[in-house]
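Okay, here's the structure, questions in a sec.
All protein chains of the complex are present and in place, except for one that has been dropped.
Labels for the chains are A, B and C, by order of writing; each one numbers its residues from 1.
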Amino acid sequence: MRFLLDDEQAEFGRTLDRMLSAAGTPRVVRAWAAGDPGPGRALWSRLAEAGVFALAVPEAYDGLGPGGPLPVELAVAYVELGRHVVPGPVVETAAAAALMADLPAVAKEWLPRIASSEAVVSLRLDEAASPRDPYGSCGPYALDADAADAVFTVSGDELRLAPGHGPLRASADPARRLFRPSPGGELLASGPVVRESAARAAGWAAFLTAAQSLGVGLALLHRTVAYTKQRTQFGAPIGSFQAVKHRIADTLLALEFARPLLFGAALSMAPADIAAAKVAAGEAAYAAARTALQLHGAIGYTEELDLSLWLRKARPLRDAWGTPGACRATVLDASVPAP
Amino acid sequence: MRFLLDDEQAEFGRTLDRMLSAAGTPRVVRAWAAGDPGPGRALWSRLAEAGVFALAVPEAYDGLGPGGPLPVELAVAYVELGRHVVPGPVVETAAAAALMADLPAVAKEWLPRIASSEAVVSLRLDEAASPRDPYGSCGPYALDADAADAVFTVSGDELRLAPGHGPLRASADPARRLFRPSPGGELLASGPVVRESAARAAGWAAFLTAAQSLGVGLALLHRTVAYTKQRTQFGAPIGSFQAVKHRIADTLLALEFARPLLFGAALSMAPADIAAAKVAAGEAAYAAARTALQLHGAIGYTEELDLSLWLRKARPLRDAWGTPGACRATVLDASVPAP
Amino acid sequence: MDLEHTPEEDAFRKEARAWLAAHVPADPLPSLETEEGFAAHRQWEARLHADRWSVVSWPEEYGGRGVDLFKWLVFEEEYYAAGAPGRVSQNGINLLAPTLFDHGTPEQRARVLPPMASGDVVWAQAWSEPEAGSDLASLRSRAERTDGGWLLTGQKTWSSRAAFADRAFGIFRTDPDAPKAHQGLTYLMFDLRAPGVTVRPIGRLDGKPAFAELFLDRVFVPDEDVIGQPGQGWRIAMSTTGNERGLTLRSPGRFLAAADRLVRLWRDTADPSDTALRDRVADAVIGARAYHLFTCANASRFAAGESIGAESSLNKVFWSEYDIALHETALDLLGPEGEVSDGDWQEGYVFSLAGPVYAGTNEIQRDIIAERLLGLPKGRLAR
Partner (left out) sequence: MDLEHTPEEDAFRKEARAWLAAHVPADPLPSLETEEGFAAHRQWEARLHADRWSVVSWPEEYGGRGVDLFKWLVFEEEYYAAGAPGRVSQNGINLLAPTLFDHGTPEQRARVLPPMASGDVVWAQAWSEPEAGSDLASLRSRAERTDGGWLLTGQKTWSSRAAFADRAFGIFRTDPDAPKAHQGLTYLMFDLRAPGVTVRPIGRLDGKPAFAELFLDRVFVPDEDVIGQPGQGWRIAMSTTGNERGLTLRSPGRFLAAADRLVRLWRDTADPSDTALRDRVADAVIGARAYHLFTCANASRFAAGESIGAESSLNKVFWSEYDIALHETALDLLGPEGEVSDGDWQEGYVFSLAGPVYAGTNEIQRDIIAERLLGLPKGRLAR
């Protein structure tokens, strides 16, 4: 057993962290939210050069995975995407890649383009999994459909390319642009294999959203720590007040116990393990947002401060691709102790 | 509107408080828990002299209530019984009195004796209420059956006098002595009126348990405040540490918002209002127990300290005669907003 | 002890209900944190005022009906139950007006209150400064004596409603040499359109300019707009935080109506056997009832001639945390639509998030509860 990132994995995370720090993602996010995906697409290209999307694509289609996606490396990468609030359908693109692995015709057309980020794609699942949606991940919207090169939809056992989308529905996080895919469209694949592939894609989406949540939570925590060290009230840094310390300590605690669940899920990719990681990371990141807001005070409540980019993302991610209630049910479904 | 105790009601509470403070109830409770009900029965007589049990009995049967029990005065009294952890089936005796109000033959025999505390009685309900048990108050045990002069049982629409009871089942609170009533026994009344009376009795039991909980919680809070003012660690009273202060503040908050729910329920005696008071007071008192235990540290964890008499009672009272889950369901049943 | 209403109160309720049924706009107004919505809400204030419903608890001479706290509670219940719009004038009505009643001159009341009641003048508060959030005694913005008045210089922030409001009130440092930080402060009112005032709207989390920064450069304030004596600003500001205002900042009617809406949402959308959500909805119902009854008890104490002080901190912590929990539950009930930002629940959620921060952070309120209500020692070492 060596339940630790190896040097290469850890260095991969640090490299992305440095690259994204230098890229100044807040500016990119604000442009994305305003409907200008240009800087975001440029950032995606750099992420693709670093290999992020190729991790989700098998070698046979110009990706890096010997068989399928590489979960540990993807978790490392998506924690960094969350830490730097990289905009766009990052989860949907990787989940779509996972969806296509057993659909050769679709894979051949799309996976190489996904690996290179030539194609940014979104995804919407409807009754994705059989017998039921184990994460509560089915919903009406496709994220960032306007900026995507393709929107895939699964309904029942049919995979289609959406012919368009409805008007923008603004999310509480303006960088999450929601659209209803138009019904119908080109039929790309059908049959039980689509249903199975969609269930697998739902698992990947839940897993990567958990990673993104963890990154968002860690960024919120560290910004809050930095702020409470320098903000002075009543003649002392507010971080010296015990009520502030304890709330921050609880925030760290929840994030640090979500982290091993995430990497444990990466090693098994079992639905119950993914569900456990999703609940823990989603709730920990949302709690980190509440803490960050409270301890920043009024300044945290403004959209002007970059903090808002993380604050507004935490709650949607808590529910996206896996609600806490559905995930808890899935944890117990798998938990049948020996009699 | 004057949603305040009047002078007489407030003075009644203070009188009981003084009387019970002087009586040294911890000694009485320890005797009761050890199976010696003598000092407890003596204390009950003094409570009866102060009119406590007569409040639950109509005037026609030597009680104080013009029609039925007097809810506000009973709430005042039972908060004090909780504050001083008076042992015995205090709730069961009053609930039994409420049960008998529409059963003249039973009432005539028992109510005058209950008012005078000549009779200490216990009660067990089974399928008490129709169509369902609104508080989750049905259970297998009759409290303190060994010390009671009679144990009444309701099963379906039959009221019986239990012919005996099984062996002692020790509660987490040793002053709550649990016994299964023996089946059968003299049939005292039957028919729909018994079912209705039992449902009413269940409401009274939940209501008075809520009052008792509030008193237990207030006593726990005030003991904890006193302790944290004098206990010194790291060169300062622990009550000066912000983490301690905030935990105590939250404890007070929960109790002070449970209090108006209790008296609101007293004014309506509607099941949803009783259920709301039961949830709030039960949870607030249990939280007060957790706070008291944590802030007293190890000394709070000993049975030697009188604090344990309150600590051990808070959780059983949270569930007795009304579980949080069942009570929450009842709150919503009544809450049908206009369309 | 009772919760009965008098026949007059019942009649008042009936009258309010009828008026609201006839006048509350069928469609919700646009958000009052937008320019369009602000104007619409100002019109609504005028409509309320025309029939004397805007400030029912004020004396008739200022546009009110002179009703007591119990009737005010009745009005608030009916107001929110009817789904009537949020109150754009609430800063003036809830914060400035009580101060004027306690500390203003008859001239000030006659001049300031009627246009406040009609919505002709909408007030913003100007308490905080960048370096003085919770620590209000460390305010730096100053008012310097000049002929016939004062000149304000400095910066205020988190000034709610200031993006579109007309006037503002706050406390300013008039004696920088006062021995203690909370001395030498003066309570005054000023015009947001006066020369020297720059208003910079600030977007809150959802981008709406719910507050603003105010840059003040020698802004003239005539003596007549000073409330109370110069140097008494701190005492005046504090004297109205612990009284009725602690009770009336958030009316129980508001939460009773919100809990009703939540129950309706639950019945419409949720699986009734989902007890995890059911319990949270039930807690919202219980909490609204608790807050209502807690307020009834305190109103009864006022009516009996008592006063409340630090108890208002219990009130503040309760409603602010209650409001967030209620809205979080609603968002969970909405499922995937919970993320969409254009609904009432979402606007309410964003609004609720500020509750534990403003009007004294909940951390400070808990210190007050522990120290003033329970007598725990003033903080020394954190450890």
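Everything that follows uses one rule, which is that a residue touches a chain if its C-beta (ideal position, glycine included) is under 8 Å from a C-beta of that chain, and two chains touch if they have at least 3 such contacts.
Remember, predicted model here, so these are calculated numbers, not experimental data.
J.: Counting contacts across the entire complex, name the shown chains the missing chain touches.
T.: A, B, C
J.: Using the touch definition from the top, which of B:Leu70, B:Leu123 or B:Val244 touches the missing chain?
T.: B:Val244
J.: For a quick check of understanding: of B:Ala10, B:Ala42, B:Ala105 or B:Ala170, which residue touches the chain that isn't displayed?
T.: With B:Ala10, B:Ala42, B:Ala105 or B:Ala170 as choices, the missing chain is touched by B:Ala170.
J.: Given that one chain is not shown, which residue among C:Arg142, C:Arg278 or C:Lys316 touches it?
T.: C:Arg278
J.: If the missing chain were put back, which residues of chain B would it touch?
T.: Residues of chain B in contact with the hidden chain: 139-141, 169-174, 176, 178, 232-234, 240-245, 293-294, 297-298, 300-304, 308, 311-312, 315-316, 319-320, 323, 325.
J.: Counting contacts across the full complex, list the positions on chain A that touch the omitted chain.
T.: Against the left-out chain, chain A lists 1-6, 9, 72, 225, 228-229, 234-237, 239-242, 244-246, 248-250, 252-253, 256-258, 260-261, 263-264, 266-267, 273, 276, 279-280, 324-325, 328-329, 331-332, 335-337, 339.
J.: Need a quick check: the contact residues on chain C for the chain that isn't drawn.
T.: The missing chain touches chain C at positions 273-279, 364, 367, 378-383.
Here is the rule we use: only the chains that are shown with their structure count from here on.
J.: So what's the Cα centroid distance for chain B and chain C, whole Å?
T.: 40
J.: In whole angstrom, what separates the CA-based centres of chain A and chain B?
T.: Comparing mean C-alpha positions, chain B is 51 Å from chain A.
J.: Spell out, as numbers or ranges, the residues of chain C touching 2 or more other chains.
T.: Where chain C meets two or more other chains at a single residue, that happens at 363, 366, 382-383.
J.: When you check chain A against every other chain, which residues touch at least two of them?
T.: Those would be 241-243.
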